[in-house]
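What follows is a short report on a single structure.
Excluded from the complex is one protein chain; the other protein chains are retained at their positions.
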Amino acid sequence: MPPYVVKDKCDGCKGKEEPLCEQICIGDLMTLDTETGKAYCRSLRDCWDCMSCTKLCPKGAIEQRIPYQLGYHGAKLIPMMGTDSITWTCVDINGKVERFTYRTRNKK
Amino acid sequence: MGNDIKTGIYLCTCNGEIDKVIDVDSLAKEASEWPGIITVHKDAFLCSDDAIRKVREDVKEFGLDRILIAACSPFFKAEEFSGLGINKYLVERVNIREQCSRVHSNDPENATKKAKAMLRVFLEKVKYSHPLQLLQLPSLRSALVIGGGVAGINASIDIAGTDNEVFLIEKNPFLGGRVAGFHKYFPRMCPPSCGLELMFSKIKSNPNVHVLTSSEIDTISGSPGNFEVLIRTSPRYVNEVCVLCGKCLEVCPQNAVVYPEGFSYPGIPAINRELCAVDCNKCAEICPVDAIDLDEDVKVNNIKAGAIVLATGWEPFDPAPITELGYGRLENVVTNMEFERIAKKQKTFFDKPKRVAFIQCVGSRDERYLSYCSDVCCMVSIKQALFLKETNPDNEVYIFYNDIRTPGEYEELYQKARKAGVIFIKGIPSELKQSEPGKISFSVFDTVAGERLDITTDMVVLATGMKPSQGTIDLKDKIGIALNKNNFIESHIQCYPQDTQRNAVFSAGCCRAPMDVSRSIESAGTAAIKTLRFFNNCIEITPDNPIVNTLKCDVCKRCIEECPFKAYFFDEKGFPKSDIMKCRRCGVCMGGCPLAAISLGELSIEQLSEMIDAFDRAYLGEDEPVILGFLCKNDAYRAVDDAGLKGIKYPPNFLGIMVPCAGAVNGAIIAKTISAGVDGIIVAGCPDNQCHYVQGSRLAKARLTDISNKLREMYLEPERVRFISISRDESERFTEIVKEYVEELKKMGRNPLRI
Partner (left out) sequence: MKKSLPKTIKDVEEVRIETDLLIIGGGNSGCFVAIEAKEKNPNLDVTIMEKAHIDRSGALAAGMDAINTYIGEGETPETIVAWSRAQVGGGPLREDLALSNANILNECVESLEKWGVPFKKDEKGRYKRRGRFDISIHGEQLKPVIAEKTKSYNPRILNRVAATNLIKEGDRVVGAMGFGIRDGKFYVIKAKATVVSTGGAAGLYRSATNDGTTSHHQMWMCPFNVGTGYAMGVRAGAEFTLMEQRWCAARVKDFTGPVDTISVGYKARMINSKGELILQERYAHLGGDTAPRYIRANAPMSEWSDGRGPTYVDTRHLSPEQVKDLKIDYLNERPTYVLFLAARGQDPAKEPLEIYGSDPYIVGGHTASGYWVDTDRMATIPGLFAAGECAGGMPNKFVGGCAAEGVLAARGALKYISSVRHGDPDENQIAAEKERVFFPLVRGSGMEAKYNIPAGQDPRWQYDGVTPEEMEERFQRLMDEYAGGVGQFFKFNEEQLNYAIKHIKMMRDQVNRLFATDLHDLVLVHDVIDRLDVAEVVVMHLRERRETRWPGWQTRTDYPDVDPNLDCFINSRKNLKAGEIEMIKRPYEQILPGDRTKAPSPIPLSAEKA
């Protein structure tokens, strides 16, 4: 499921050499476009949709979209990272909204 | 962690003030059953000597690890509650008076519920506190003064005069700055040689001052109290053996010898090697005492300084771009600085009476060039006009102005000029033309008389303004100081004019703003005092500066980028680390880290996480919305306290937590709070231009906008998270905001994540 970087939200991680998404991508796919100073996925077909980039982006600028080969347009899956929990929001093509929250780290 | 910690809870009733609203007894009873609570004690005056003694005894008897004081605001009685027999960082204050009983007195039942929720939250916070110990880091008692003009010289005299070392560096071969080039300076109209000579003698006679002329800063590293500075000194080619015989000046074919004036310091010539003819050695050959070495090399010195005073001065505005004024194009159009130089040389100025026009505000108060007023130009023109009148009363002198700004006693000089016959006309000339050789003509609309005036003059003096010097701009990155939008040094003008955004770096004179000589000297004195105070305070540091969790850190460098005080450096492993001396503990780094990997010593991400877990989001019952507020300690928290002092009521649905700065609140904490089902979140900071940490408020606002947008995409109401800016005196506004917000949340319904 390829990640799409929303132009208006991405700040290229303040123009550092490697934005966070580039640092974490398990397939070496996310990278900085030096001309626009924004990140992009260099090969949408090669993404394995682990969503590490989406979770990590400090501006929430990455949208995970499902290939049309697999599913219809307009569904969304949005992770919101808490310190030790995560909340997912899923919206289906009929507009139905579901939310899931659970702990991801034990108390210390 | 957690349950083997022994905590004591102390509840103050403030002699009825608190418990007339809050049922302190029921609080005490419930709290005593919480895990880890060893003792709960209620007192009418918890700040009294007797009560404090009891707490200290409890600490010994029960071996208490943590103490919760539920009483007035943490800003009251801080002294009393810091001597409880355990490290003061293991004591947490719960503000059940200013932020509970006094503001919810119309709703005792819910006030009590809120107090209970507050106790639970802060109990969790204190469990995770660390016993921090103060460190003492002395500063080196030496100051680096950059700039040898009037301000720099006076700062050096003041600092060295109290037995501290001073390194005064100046990029030109002579001290004195621009004042040395003046003819006279106001208000007393003394020649600069007089004042400067006195200053120089003070420097000469104080062995604590080390003067380095022809020198510039290469690099500055280290931290407040311990700066390391690399200074590059260009060769002068003449040394102190020189007896000032003047032979080198006579013999030089290129005019390359810069000869000192009578009062100059150092009183030795310098050679401008760039002007020398190839292979010419005439000066070195003729010098009777061998004081000239034309092969002298650049020297690099490494000095250590505890504090830095910036006195890098100003530059005159170049009026050439204002083409209608004809500078550089028309004969006899000069700037005010050029007038000084001419006046210095030609005491009588003109051989016969002439007409001279001064045009004010050249470049200044002009959106195209300098948007500010350059402070001194009106007085300068009056000084120069008076001089013209003194040399020959038949000189006709006009001053064309927008406003005449001669505050305080300078008004007398304005009157004197008028009495002397100087004609002041309110109107700024249009295009200057060369009507005949040596003469300049123009029209001007006299706005007071209401008529047009055509005039031809023998000379026009353009009263050009002050620009910040290139030296200031060059030092910006070397020292890491901030410049304001006009490129003068950024400072907190009304309260701390001499401070910069860096600890132990101060400013003196015109590098901060246009000012005249007397104000420059005053500001130098202030900078000196700040420097001395810095030396004197064995710098007491709490090691609560932020720590980066290197196991999580991905070195995205956002913390380095966003720190308002440039306090981050890279450690040996390449991870960001905060400099304990530069850091001001604002927590902007903690708020911005995308991995929530940074924590302050006094407030960690884990603490905030646990506090949110402990926050009972239904503390007023399942149907009431609750708002958690993160309040900056400088303005917002105080404003909320003030509502308590004034007794202004607001709904108990709001519970506040103090943070160092609005910028310290991390997005993951907000995410966790929303996910925990809290209905509304307020992050409150100082108004943008008043943020004590420069950009904390602005960053908080931007981050919260991002979070709101994310909530919108998640089909949650974006209004559930909001940033408000609150000034210290805006308590009423705050209470209005809370009231409206509670109503809004009631209409919105509960947070859908509140399962």
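The first chain written gets the first letter, and so on, giving A and B; residue counts start at 1 in each chain.
Following the convention adopted for this analysis, contacts are C-beta pairs under 8 Å (C-beta built on N, C-alpha and C of every residue); 3 or more make two chains touch, one makes a residue touch a chain.
No experiment lies behind these values; they were computed from the predicted model shown.
Visitor: Looking beyond the chains shown, say which of A:39, A:62 or A:91 touches the absent one.
Guide: Only one of A:39, A:62 or A:91 touches the chain omitted from view, namely A:91.
Visitor: Give me the subunit B residues in contact with the hidden chain, please.
Guide: So the residues of subunit B touching the unseen chain are 550-552, 554.
Visitor: What subunit A residues would touch the chain not displayed?
Guide: Per the touch rule, subunit A residues meeting the hidden chain are 1-2, 17-18, 23-28, 31, 34, 42, 44-52, 64, 66-77, 79, 86, 88, 90-94, 96, 98, 100, 102-106, 108.
Going forward, only the chains that are shown with their structure count from here on.
Visitor: Suppose each chain is reduced to the average of its Cα coordinates; what separation in Å results between subunit A and subunit B?
Guide: Each chain's C-alpha centroid was found; their separation is 39 Å.
Visitor: Provide the residue numbers of subunit A that touch subunit B in the complex, in ascending order.
Guide: Of all residues in subunit A, those touching subunit B are 9, 13-14, 16, 19-20, 23-24, 56-60, 76, 78, 80-87, 89, 91, 97, 99, 101, 107-108.
Visitor: In the complex, go through subunit B and note every residue touching subunit A.
Guide: Touch list, subunit B to subunit A: 1-2, 554, 556-558, 561, 592, 594-596, 605-606, 608-610, 613, 666-669, 671-672, 674-676, 706-707, 709-710, 713-716, 752-753, 755.
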